[in-house]
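Presenting subunit A:
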Amino acid sequence: MMLAHALTRAARGLLLGLVLATAAAATASAAPKVGGTLTFGLPTDLTKVDPHKSSAFVDTTILSHVVEPLVTYSKKLEIRPLLAESWKFSDDYKTLTMTLVAGKTFHNGREMVADDVVWSFKRLLDPETKNPKRNLFENIADVVALDAHTVRFDLNKSQPGFLHVLANANPIPAILPKESVDANGEITKLVGTGPFQFTEWKQGQYVLLKRYPQYKSPAGPKDGLAGDRTPYLDEIRMVPMTEENVAVMALVNKEIDVLQYFPAKYVEKYKKQYSKEGIVLTEVPGMSWYQVFFGLNQPVTSNPDFRKAVAYSLDLGTITRAAYMEHAEANPSVIPSQSGYYTEAHTTWPARNLAKAKEYLKKAGYAGEKVVIDTTKNYAPMYKQAIAVQSQMAEVGINAEVNVLEWPVLLKKLYGKDFQMLSFGIGPKPDPVDAYQYLNLTGAFETYPEIKSLLDQANATDDTEKRRVLFEKIHLATVDTVPWVEFYNYNYLNAFRDYVKGYETLSIGVPVLWGVWLEK
Partner candidate 1 sequence: MYPVLKIDNLQTHFHTRTGVAKAIDVVSFEIGKGEIVCVVGESGCGKSMTALSVLRLVPHPGRIVGGEIWLDGENLMAFSESEMRAVRGDRVSMIFQEPMVSLNPAFTIGNQLIEAVRIHRRVSRTEARERAIAMLRRVELPAPEARMDAYPHELSGGMRQRVMIAEALLLDPALLLADEPTTALDVTVQAQVLEVMVRAARESGTAIMMITHNLAVVSEIADRVVVMYAGRVVEQGTAEEIFTRPAHPYTRGLLRAIPSLPLGDDDGPRQPLYEMGGLVPSLTDLPPGCAFCPRCPEAFAPCDRERPPGFALGSTHAAACWLHRQEAER
Partner candidate 2 sequence: MLAYLLKRIVLMVPTLLLVALMVFLLVHFIPGDPAIVMVGGDATPEALEQVRRSLGLDQPQPVQFVTWFGHVVTGDLGRSIGTGIPVFETICERFPTTFVLTTLAMLFSVALAVPSGVLAAKFRNTGKDYLFMLVSLLGVSLPGFWLGLMALLVFSVQLGWFPSSGYVPIWQDPIAGLRYMTLPSITLGFFMAAVVARMTRSSMLEVMRLEYVTHARAKGLTEWSVLLKHALKNAFAPTLTTIGIQYGMLLGGAVVTETVFGLPGLGRFVVTAIYSRDYPAVQGCILFIALVYMFVNLAVDVLYKAFDPRVKY
């Protein structure tokens, strides 16, 4: 049952080599220079200025430079201090007491204090705020300001992983000053504590950020979103480049300095041409994960033997290449290879075996019934992988049909558990507990209570070793029951002009523009 992973491993080695080479080039240059404007090409426009109301990842990309949460992630996705300099859990993990950094100011000049933390979390929890991810914070019973620089979180249930909630990237549980909202409770001009100030948003044109000169950075070297966060750039212009071909032209024309998502189809052209024209390409393994869900309550797909047959009919490498060419890593687990929880056990998955697939089909009593794979073209990989899955299933005689839906309709079917197979993709979840929650969308918690109980145990401890063992068990349980088939994590292809120094993207997909300077 061991997956032959050698090929993709080799590919990954090569790719990391590419990243390291450019990283070395970046560090080799001289000391940072203050000043200049950087134009940054985003895939879409900002959707909302209010981080408490946002659910779009593009908002995180922009707003993480303006607002700050209490704690944040290192490059290796460990929790690090940001607005809170230290903290302490009660033994039952039901109370968290945090000490805030003193002398930290909002962009309006006022010092950030414990009352702002209380106000911000109450706002995140207030149904009137219409926070789409309110459920993330529902375990918070109360937030209390003990003194100007100390706050206490009281939780309903024990939650050792609560710090991940506070470090959440999307939406950012940002600490905002209450004077930044108007009479309607709306934020029109965002005021934060981050290294850059929100200056202007022209819808569909640009978001302008300016350096916050009084910014007080946490100590230590830059490490992911943590450590040194000193801004060097005077201005950042974030421009939406909705059309990927035009985005590449804009980079070649030096109209933008950084392109956040470089289209994979242009990599060959990059190697032949752009690399000689002062453009640098980096490829960072990412943590987004793509899969097909099975409806455990539906005809045909409720049969585990049928799902096993599907698992044996699929070759993850082929599906991965169909969706992302060489720029994704096949991975049968929700835990990405760069995570601390990733172990050999997570490579376990049935390798493609047509004979076995047919054997399981017979066992399942499959008689050529039609099986529908729901997907959408709004996100190309979801569609491409669905097509690959369909053709591989056809090879063992499964009569599968791809049903293309509009994104909101696909979501509706997902939440309604109204699908046999559903092709999907999910953004980075640094804590595997959050990732495994998605099993519930297939109905696996009801059908396989043992998986739910393993997950509850993992949720109840912050002992890394214990959690590692539990996650292995959960993964192996998914191998046995096949509620989903995980395919891959894709890489972030970032391209920028060679005069942009110190730029990097994290594996959770957030680009970091503090610590970046221009060498023109």
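As a selection rule, all candidates are chains of the complex that A comes from, given by their letters.
Criterion: a residue touches a chain if its C-beta (ideal position, glycine included) is under 8 Å from a C-beta of that chain, and two chains touch if they have at least 3 such contacts; residues count from 1.
What you are looking at is a predicted structure, and each value in this text was computed from that prediction instead of being measured.
Between subunit A and the candidates 1 or 2, touch in this complex occurs only with 2. On the subunit A side of its complex with candidate 2, the touching residues are 41, 47-50, 53, 55, 127-128, 130, 132-135, 186, 202-205, 239-243, 245-247, 249-250, 252-253, 255-256, 378, 406-409, 411-412, 414-415, 424-427, 440.
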